[in-house]
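Beneath this line is the structure, given in structure tokens, with notes to follow.
Just one protein chain is left out here, and the rest sit where they should.
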Amino acid sequence: MDYEQIEKNARRRKCLRDILLGLVLCSWAVIVLFPFYWMLLTSVKSYGSYNSEFIPRLFTLSPTLENYGSAFSQVPLGRYFLNTLVFTVITTALMLFVTVLAAFAFSRLRFRGRDLIFTAFLSLMMIPTELVVITNFVTVTDLNLRNSFLGLILPSVTSVFYIYLLKENFSQIPDELYYAAKVDGTSDFKYLWKVMIPICQPTIVTITILKVIECWNSFVWPRLITDDQNYFLVSVGIQEIRENGFGRENIPAMMAAVVVISLPLIALFLLFRKKIMAGVARGGTKG
Amino acid sequence: MNVTLQNLTKKFPNRNKKAGGEVTAVNDFTFEVPDGQLIGLLGPSGCGKSTTLYMICGLQAPTSGRIFFGDRDVTDLPTENRGVGLVFQNYALYPHMTVLQNILFPLENLKGKDRPGKEEMRRRAVEAARLVQIDSLLDRKPSELSGGQQQRVAIARALVKMPGVLLLDEPLSNLDARLRLQTREEIRRIQRQTGITTVFVTHDQEEAMSISDQIVVMKEGVVQQTGKPQEVYDNPCNLFVATFLGTPPINLFDGRVEKETLYIGGEALLPVPGIADQAVTVGIRPEGFVPEEQGPFSCRLLRTEIMGRDVSFVCTNDACRKETFRAIIQSDGTEQSHPETVRFRLKPGKVLLFDENGSRLRGTNHGKE
Partner (left out) sequence: MEKNNPKGYLYLLPAFLFLGIFLVYPLMDVFVYSFQENYNFASQTYTGVGIYNFRYVLRDPFFLQALKNTFLLVIITVPLSTGLALLISLCLSSIEKLRDFFQTVFFLPYVTNTLAVGLVFMILFKKTPYSDGFMNLLLNAFGFASVDFLSGPYWAKMLVLCLYTVWIVMPFKILILTSALASVSQQYHNAARVDGASRGRIFWRITLPMISPSLFYLVITGFIGAFKAYSDAVALFGIDLNAAGMNTIVGFVYDMLYGRSGGYPSYASAAAVILFAIVLTITCINLLVSKKHVHYI
């Protein structure tokens, strides 16, 4: 066995591996970031200069913000934004209310058939949304709730998975705490509000953030249920812009709208990076 | 194969990044492990003994210094080419493989002409399993084994490729007391049987003393003393080694030497020829006390504890560094009266003197005992 040869080979291989490793990581980073760069870049090119580029330029020397102006003035982007905000806030709040109460009942209260009901709940997780959308569409149409916030929000509230996640977290709180509170004469509701929610705050924050992301990006249901621009959410709005807005060819203005729509979530992500990634690793999917 | 460590040093960046700087885990370690011996690397936790082991097998690279297997310099050789066997503290058995697959794994990694045929591999794996007496468990998964059985599998896996050096990292620390006693004899037996040069790391001095050919005592990355267990025990080079070895531990007293005589309190205890006048730390092994009516060393007796063959006297003395100290006396079986004050004669060989820095003070007639 030639030791020197082995050592030399090992060094060379390590060097090669490091280069390859960096190459893979950097290329994927470029692939991920490039669309974001392109959208920013295009959004600051003027309409005239964008359309005169037969060969697209990779940078611009005369950035302009006029596209952002037209994004808000030529199409009701502000309206879409406001709608999405209202939709997201109300849906998330309702979801939290329903989820916290249900998780509390399952984890803390004892009543007949509890475990059976919980198992039934869990089995609901397997139902794909595509199956239930059809009837929901009919139901909401029959109730004359098309083009209304009620119609948008109600079917989007429940998430069995979040109930499950929070229930598991609630269950970890030792029983002694509950009995101690009972001895002190605390009501169930006060115990939930003063003890359980503060202790499980990280999980609650996680499901809130996940729900906000879900709401902000929801497309299928809003598209089915709204055809009045006054009730469009951003996803539907951007689709509308793509089909009909800006005279179809004003790409820079379109990109300005895309930037505006993407920013809130990216900002949220950068703020709560660790929490979001941990939350998604625990049970987020993107369907 | 003998293993030589030359001025081995390992520095880690400080764990607290803001504090910066480096922590020296192993400092200038020089030692030669003779071929076919069992060496115990002994020290309190965090003294750098595991780091030393990891450097020998190549999982960590030394900051400076060289490592030789035989006369080959292997310092820069990757672990996988060193041909060492290592038993991890928590065994690190591959949980998705059966016992047999675990033991076969090192053989399957051999390349070229070293690689035996399928049948030969199996034969050697079964042989290794038989050596550690687990040949009836070959089809189990590690999770289905007890701690002691997992330990044996780990040893078999390390031995199967007949490594030049076998390394054991705290091999007994995860076993219960009874199993520990049994397994350490087992390790000794296997090492004798195979004749593989073995280094094992432990913080348990009893473990190291009982089975090692030689022990290396480390503290804060620095080797304190090396030698045969009994030699190191009888003749420690400093206060740390003296206190670290022995159960119950050595008893420490404040004393002084005047005119080549050792005094504790006001009592002249022993002649200590060749030692200059100074304040000293006196270490007396528990077995160094002999009760005698006219003995020079008087103490208050708090209680006695009878432990079968021996009787342990728990006493106090104003000069003692602790509240109480312990003397172990061979019992003659007869119930003794327990006076409040006992007097001891001291066995000269069991009395060790240290200066204020903790270095051993050696008189002219010491070592002859």
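Read from first to last, the chains carry the letters A and B; within each, the first residue is number 1.
By our rule, a contact is a pair of C-beta atoms (placed from the backbone, for glycine too) under 8 Å apart; a residue touches a chain by one contact, two chains touch by 3 or more.
Nothing here was measured: the structure is a model prediction, and the numbers come from that model.
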| item | value |
| --- | --- |
| Visible chains in contact with the missing one | A, B |
| Of A:Ala71, A:Ala105, A:Leu152 or A:Leu165, the residue in touch with the unshown chain | A:Ala105 |
| Of A:Cys15, A:Leu82 or A:Ile127, the one touching the omitted chain in the full complex | A:Ile127 |
| Absent-chain contact - pick from A:Ser73, A:Thr135 or A:Gln201 | A:Thr135 |
| Per the touch definition above, residue among A:Leu85, A:Val157, A:Ala181 or A:Val195 touching the missing chain | A:Val157 |
| Touching residues (missing chain, whole complex) on chain A | 17, 21, 24-25, 28-29, 31-33, 35-36, 38-39, 42, 51, 53-56, 97-99, 101-102, 104-106, 109-112, 114, 117, 121, 124, 127-128, 130-139, 154-155, 157-158, 160, 163, 188, 213, 216-217, 219-220, 223-224, 234-235, 238-239, 242-243, 251, 254-255, 257-258, 261-262, 265-266, 268-270, 273, 276-277, 280-281, 284-287 |
| Missing-chain contacts mapped onto chain B | 57-59, 78-81, 83-86, 88, 90, 92, 94-96, 105-106, 109-110, 143, 157-158, 161 |
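One rule holds in what follows: only the chains that are shown with their structure count from here on.
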| item | value |
| --- | --- |
| Where chain A and chain B are represented by their mean Cα positions, the distance between them in whole Å | 58 |
| Chain B - residues contacting chain A, complex | 72-74, 76-78, 81 |
| Partner chain B, residues of chain A touching it in the complex | 1, 3, 6-7, 10 |
